[in-house]
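As you look at this complex, bear in mind that one protein chain is not there, while each of the others sits in place.
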Amino acid sequence: MLLDYDRLGGWRWGLVAIGSAVMLFLLLPIVFIAALSFGDSQWLVFPPPGWTTQWYQQLLTDPVWVNALLTSAKVAVMVTLLSVVLGLLAALGLARSRFFGKSALQAFFLTPMVLPVVVLAVALYAFFLKLGLTGTLTGFVIGHLIIALPFSIITIGNSLQSFDSALEDAAMICGAGPLEVKWRVTLPAIRLGLFAAAIFSFLISWDEVVLSIFMASPTLQTLPVLIWSTLRQDLTPVIASASTLLVAFTVLLMLLASFLKKGSRQ
Amino acid sequence: MTTPFLQIRGLRKTYDQVVAIDQVSLDIKQGEFMTFLGPSGSGKSTTLYIVAGFQEPTEGQVLLNGKSLLDVAPNKRNIGMVFQRYTLFPHLTVGENVAFPLRVRRRPESEVKAKVAKMLELVHLAEYRDRLPGQLSGGQQQRVAIARALAYDPPLLLMDEPLSALDKKLREEIQFELRRIHQETGVTILYVTHDQEEALRLSDRIAVFSQGRIEQVGTGEELYEHPSSRFVAGFIGNSNFLPVKVEQMGGGRARAIFPNGQAVEGDARAFAAGSEGTLMVRPEKMRIRPHAASARGLAVTVRDMTYLGDSMHFAVQTPWEQELAVRMAVGDGQGLCIGSSAVLEWDAQHGHVFA
Partner (left out) sequence: MPTALSSVAVPARRRFRLSAETRGIKLMLPVLLLLVLCFLVPVITLLLRSVMEPTPGWQNYAELLGSQTYVRVFFNTFMVAGVVTLITLLVGFPTAWLLAILPQRWSRLMFAVLLLSMWTNLLARTYAWMVLLQQTGLINRVLMALGVIDQPLALVNNLVGVTIGMTYIMLPFLVLPLHATLRAIDPSTLRAAAVCGASRWQSLRLVLLPLALPGIASGALMVFVMSLGYYVTPALLGGTSYMMLAELIAQLVQSLLNWGLAGAAAFVLLVVTLGLYAVQLRYLGAGRSEMGGR
């Protein structure tokens, strides 16, 4: 009865009350910055005395912010491509092979996910200092790639697992070469896994703060880095508008993802 | 007259638009084994769940010993229940599972111990006391569930298709045990199944459900010999349905004619003369005679015959090209062969006319 919603009695209202409070708590900051970004109070008075789009105008006309936005996009796109391709290779390798120590290797592939990012960031920072890769696009891409890869490998691995390898064998017996089999049979079957991995990777790179702080230079920074350094000085509403854009973009990608998922069920 | 042990009165339950059950009424005697039989979705579980307290009826009343059960919280109803799926507590051992209802009733530990031992004895699982449910077979798990449901001596035990997840052999084994447990404990049982054989084997009485209503209540024999509707006749046992037109009614019997104009008689409820109906005859109540002399019989052609060891099975074709099944003792079918013309007969009392 504790797991029957309509037979919970009074407890149901207790749960609903807590659940609603949590939902409000989760929504509050997101709605709040969206509202602030259109408010005309420099001092972030809420509710704002009037409405304006001036913070967005400032944001989109300031070359520093625009450059940061472009850098973020460039890095995220490269990370997405690399993460999907390399993740696919690794997932295929893991799924289609058997050897001693395989589970250890698999665990190793996933460690960047559980390691505190700050440790990885500091370690990579030291390493890239020596190689002269800090403040370069390559530095950003490698850093983001390392934390995006585990998600890619898991997502693609899961979709490979539900895909029957007997199908590949069948195609093979029908006379298709190994490469042709991968291209014609395997890839279409795990298409959704690939899309999901791409969206994950993009979002991870797009939102990554800690690694980026260490990779950035005054001339090359991503949007989160710029928000971070601006935040440490003051709480200007321009950040609210930048944040709102980030949220809007995330929502867009989430909608795309759920749309793809729905499409797959039909 | 004493009040019946359990009374179910005019139950109705709707989900939004869907009517799950309607006008379900039933009296159950103490110590009775009552089975709800019916196809999937006919409302058996819903009725049982209302008695258990998992669901509230939209209308109606349930009385135990004359007192309403509906006002009592499920955990205070003191009813035992065994579910279709295995619902043992997976984190507790077999012994702790059986002890659970006693512990929540805060019975003294010595009593709990003795009772658990006794219940496990009853279901023949004494040596499994310290195992976890996951280490038992499905049949053993259901037996533990029975022990748990009976541990606190509930006056009423509800069972919702408890054996449907088991294979045939196990099912029969536990059916046998259930009969024994019923006899040993004298507990009143409400049992849900959609397996007619199981219902016939276990029950004192059977309530046949169809589309949220009770079609007929009676002993297995009553339902088999005197079904009150075409649905019940079709659901319990095998039957032949022949199209007829009713000509005359009288004294619970109908005179009717077959499509070929031949007249026939059968049991019937009230019927308007001239209406279309169906005559039902069980395969084993029919006889096939080789000569085409008798005027009372129906002329048929033998289409197929199968030797089944203890009986012979025939498929015969009527003049209007309907195929009927007939079962006879092996010796009675002599002189028949496939393709031969024959006469089909049955005693008038074995024919039932339905709308």
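Lettered A and B in written order, each chain numbered from 1.
The rule we apply is simple: a contact is a pair of C-beta atoms (placed from the backbone, for glycine too) under 8 Å apart; a residue touches a chain by one contact, two chains touch by 3 or more.
Note that this is a predicted model, so its numbers are computed, not measured.
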| item | value |
| --- | --- |
| Among shown chains, those touching the left-out chain | A, B |
| Touching the absent chain when the full complex is considered, from B:F5, B:F100, B:F231 or B:W346 | B:F100 |
| Selected residue (touches chain absent from view) among A:T52, A:T136 or A:Q161 | A:Q161 |
| Chain B residues touching the omitted chain (full complex) | 52-54, 74-81, 83, 85, 87-91, 100-101, 103-105, 145, 148-149, 152, 158 |
| Missing-partner contacts on chain A, residue numbers | 1-5, 8-9, 11, 14-16, 18-19, 22-23, 25-30, 32-33, 36, 43-46, 86-87, 89-99, 102-103, 105-106, 108-109, 111-112, 114-127, 142, 145-146, 149, 153-154, 157-158, 160-161, 169, 172-173, 178, 203, 206-207, 209-210, 213-214, 224, 227-228, 231-232, 235, 239-240, 243-244, 246-247, 250-251, 253-254 |
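Rule of thumb we're sticking to: only the chains that are shown with their structure count from here on.
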| item | value |
| --- | --- |
| Centre distance in Å when chain A and chain B are each reduced to the mean of their C-alpha atoms | 58 |
| Footprint of chain A on chain B - complex, ascending | 54-55, 74 |
| In the complex with chain B, residue positions of chain A that touch it | 1, 4, 7 |
